[in-house]
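Let's look at chain A:
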Amino acid sequence: MVNIILLYLISLITSIVVALLLKVPILPKKKPIRFSFETSIVFPTPILALGIEAILRNLFGNYIYLAFIAGLFGALLSKYADKLFGEV
Partner candidate 1 sequence: MEILDIIKLIIAGIICWINFVLIDTYFGLPEKPGVLGAKTIGEKIKEIGGNLNGGYFMGNIVCSPDASAGTLLASIMNYLMGVKGGLIAALLVWIGNRLCADPGYAGTIGALTITLIIYLLHPIIGAKYFVGGMILAIFSIQGFEHKYASILLGKIAKKMNRGE
Partner candidate 2 sequence: MEILLIVSGVCCILGGLGVILHTNPINKIIMLGLLNVGLIGMIVSSYYLDIAIISSICEPISTIILLLGYMKYLTTLKKKKKYGRDLPILSK
């Protein structure tokens, strides 16, 4: 039980650190936040990291280096989401 929570925490902290290195903004700049399309550290980055970590843990098992890879892919997907899905 403690082991699983530790894996989730590792992936979450890794994703936030990598997103800070890639210069993702902390909050979106346009003021009504609920209509803005810009990705930021608070909203989509932790959710993407947790989801990818859950998929990898279900497929391969409880390893600690998979958590780092999940955090890295979460931050990269959050950074380049505009180029992947198209601008609005």
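Here is how the candidates were picked: all candidates are chains of the complex that A comes from, given by their letters.
Things to note:
The criterion applied here is as follows: a contact is a pair of C-beta atoms (placed from the backbone, for glycine too) under 8 Å apart; a residue touches a chain by one contact, two chains touch by 3 or more; residues count from 1.
This is a predicted model, so every value here is computed, not measured.
Among the chains 1 or 2 offered as candidates, the one in contact with chain A in this complex is candidate 1.
Listing the residues of chain A that touch candidate 1 in their complex gives 32, 34-37, 43-44, 47-48, 50-55, 57-58, 81, 85, 88.
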